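Just below is one structure, and these are the notes that go with it.
For this depiction, one protein chain was excluded, whereas all remaining protein chains were kept in their positions.
Note that the chains are named A, B, C, D, E, F, G, H, I, J and K in the order they appear, and that numbering of residues resets to 1 at the start of each chain.
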Amino acid sequence: MPVTEMRDHVYKILELVGSSEKSIEDAVQNAITRASKTIREMKWFEVVQTRGHIEEGSVRHYQVTLRVGFTLEE
Amino acid sequence: MPVTEMRDHVYKILELVGSSEKSIEDAVQNAITRASKTIREMKWFEVVQTRGHIEEGSVRHYQVTLRVGFTLEE
Amino acid sequence: MPVTEMRDHVYKILELVGSSEKSIEDAVQNAITRASKTIREMKWFEVVQTRGHIEEGSVRHYQVTLRVGFTLEE
Amino acid sequence: MPVTEMRDHVYKILELVGSSEKSIEDAVQNAITRASKTIREMKWFEVVQTRGHIEEGSVRHYQVTLRVGFTLEE
Amino acid sequence: MPVTEMRDHVYKILELVGSSEKSIEDAVQNAITRASKTIREMKWFEVVQTRGHIEEGSVRHYQVTLRVGFTLEE
Amino acid sequence: MPVTEMRDHVYKILELVGSSEKSIEDAVQNAITRASKTIREMKWFEVVQTRGHIEEGSVRHYQVTLRVGFTLEE
Amino acid sequence: MPVTEMRDHVYKILELVGSSEKSIEDAVQNAITRASKTIREMKWFEVVQTRGHIEEGSVRHYQVTLRVGFTLEE
Amino acid sequence: MPVTEMRDHVYKILELVGSSEKSIEDAVQNAITRASKTIREMKWFEVVQTRGHIEEGSVRHYQVTLRVGFTLEE
Amino acid sequence: MPVTEMRDHVYKILELVGSSEKSIEDAVQNAITRASKTIREMKWFEVVQTRGHIEEGSVRHYQVTLRVGFTLEE
Amino acid sequence: MPVTEMRDHVYKILELVGSSEKSIEDAVQNAITRASKTIREMKWFEVVQTRGHIEEGSVRHYQVTLRVGFTLEE
Amino acid sequence: MPVTEMRDHVYKILELVGSSEKSIEDAVQNAITRASKTIREMKWFEVVQTRGHIEEGSVRHYQVTLRVGFTLEE
Partner (left out) sequence: MPVTEMRDHVYKILELVGSSEKSIEDAVQNAITRASKTIREMKWFEVVQTRGHIEEGSVRHYQVTLRVGFTLEE
């Protein structure tokens, strides 16, 4: 969904859920790190939903749903 | 989008449309059955939209759009 | 809203509420059955909202709001 | 959210999640049955979200989020 | 969209825009008054949007979009 | 939904789907042309959804859902 | 949902439906008046939906759904 | 967002929050009155959100968020 | 809202309505042309709503609401 | 999301972003052309968002986000 | 809203607002900590809105609205 400089590319959008015990930002990075094993050329993301798991009155994990755009290579 | 016990996984979300002449539940199952031929480890779904086809004043098919989450295996 | 084979038609969309003591699917059919008395050529529907009435801790009726598309005949 | 005959009441809205292995309707009823142990005078519900759990390519549970209205007694 | 006592009826929903120089409530009533000339058995309404017209720094008209439900008579 | 000069009218809103092989604009016009056979005094429209049909990798039809407002004549 | 001066409080949000034969404002006040019998420290509200009941072409009641925030006392 | 008679103008949309102890309509007017000190040619508004402040079980202020359109003069 | 190469800038978002007798694209350009008289450094836009005016069964004007982002210069 | 004649298929939905210097329609076609290199049996699309890039007061590219449905072959 | 392992429970959803001078994550935890004084068995949360208070050009507090699910014990 970005308007980047690479205007001639077609992007495909992928939806991922990442989690982290530390922070929302870390959950985002964990999802992207895992996806980068098979997908090259990821360019941007958008947070769709932020959730988490509670244990004994404390946040145990943050869980973030992302839409991630990557270029379809020619 | 679930907060399951398997907290370390990254989920990928897939969007499917299934249909059935019988019921909404059957349309959900038909989409999942078809997708399970190629995707292992589907864990949860979410109904996005429920629609259908009418013929001569009767519902002919239910057609349900789903988001389905599955774990990306390590 | 469908992309059917009948591509040259113009559709009109009607909004209806049907109810049933039995199921969501039955409430959909009841609305369509009633509307088919005066409207021919209904082709598809889309569930907008699912609600219901409770009596003494039991669901008494399901009440489903639908958008229904029908072709405007030439 | 209904416009019932009991116009002078003030309603309070409660949000619940019920589940069932059988159907969406059964998940709705299970949530209402459980809530009726402590809340009298529930009058209506509205489905907010329909989801579920998948095991080995089959729907294992439907899980329905409801808003439920009940009258605040004078 | 209501869960009224008249549970067996099928409702049709109509969308109207009414306006008034006086108030939001009056714009609602004006739309209903005009529609009641041709539609009997209107039972409920829902405000979809509230807008208006400004002239020289003053609200000149309120303009309210409504969804109105009426019973389809047997 | 407009705030036009004709402030005393009550509008009724109609929902239509039009299609065209050429363009989004043409699909809008086709829906309005068809509806104008029976409805006079259409004043404005609003695009609700833009969709289409694909055949062999090419857009075959654009299909546009519109809300159309027309004045209820006194 | 407000950003008030009382920044250290945790708010709980309650959802209510109030009604009135007179006006939207009066329906809001009626819901709050009833809730204030059991809940102290309500601080703000937000209108979620405005609806009503029609009898013989006239608005009989306004019915307003509110989210109400109150402080959880230490 | 209106479709007025002045079709050649480009509108700019401004977002404002007004408040009043009296009514929703008065909160709308107060926002417009204040903005009219610096902005000429405001033509229409649209209510985005209606909220308020509660003190001791009574509505103390209505607070209305508006989008206001004005013409950019040539 | 874009993720452009100019990552250090802060963007301000402006909302505009443009119109054209020819096409949706032309209505977008007309709004941007008019705004560019006073705002330099507009970088991207997003279509919020597409509407139009009807006269005697023909689209008379397209009217497009845009959000436009521009960089705040250092 | 369509209710097509091919009722027994399960659809998978893909999300794409295409761009064009010419028009919204051309951006849609460009995304579909690129995706058709690897995906057969695309059947329909739905426009999710229309955006673009501005250079020196002119639209430089339209950028359209699409959901595209294709049949999962047996 | 989660699909956890505890499939037989009925969940109740509570809406809270928490705040913190430090971070969004800390505001989430503060709301949960306060609620855990009276509610046992909170299992998950979902961020509904993230807001805050500004003083002299600096963020003074983050204020996060949460939906929190807890099991209704048998």
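Going forward, contacts are C-beta pairs under 8 Å (C-beta built on N, C-alpha and C of every residue); 3 or more make two chains touch, one makes a residue touch a chain.
This one's a predicted model, so the numbers in the text were calculated from it and none came from an experiment.
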Checklist outcome for this item: Logged for chain H, residues touching the omitted partner chain are 14-19, 30-31, 34-35, 49, 51-53, 60-61, 63, 65
Checklist entry - If you put the missing chain back, which residues of chain K would it touch? => result 23-24, 49-54, 56-59, 62
Checklist entry - Mind pulling the chain A residues that touch the left-out chain? => result 1-2, 23-25, 28-29, 32-33, 36, 42-47, 68
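Convention: only the chains that are shown with their structure count from here on.
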Checklist outcome for this item: Chain centres computed over CA atoms; the one at greatest distance from chain F is chain K
Checklist entry - Superposing the C-alpha atoms of chain J on chain K takes a rotation of how many degrees, nearest 5? => result 120
Checklist outcome for this item: Greatest centre-to-centre gap (Cα means) from chain J is with chain G
Checklist entry - Hey, which one of A-K, B-D or D-K is the same interface as A-J, over half the contact pairs lining up? => result D-K
Next on the checklist: Distance between chain A and chain B based on Cα centroids, please, to the nearest Å.
Outcome noted: 22
Checklist outcome for this item: Contacts with two or more other chains occur in chain C at residues 1-3, 15, 23-24, 43-44, 49, 51-53
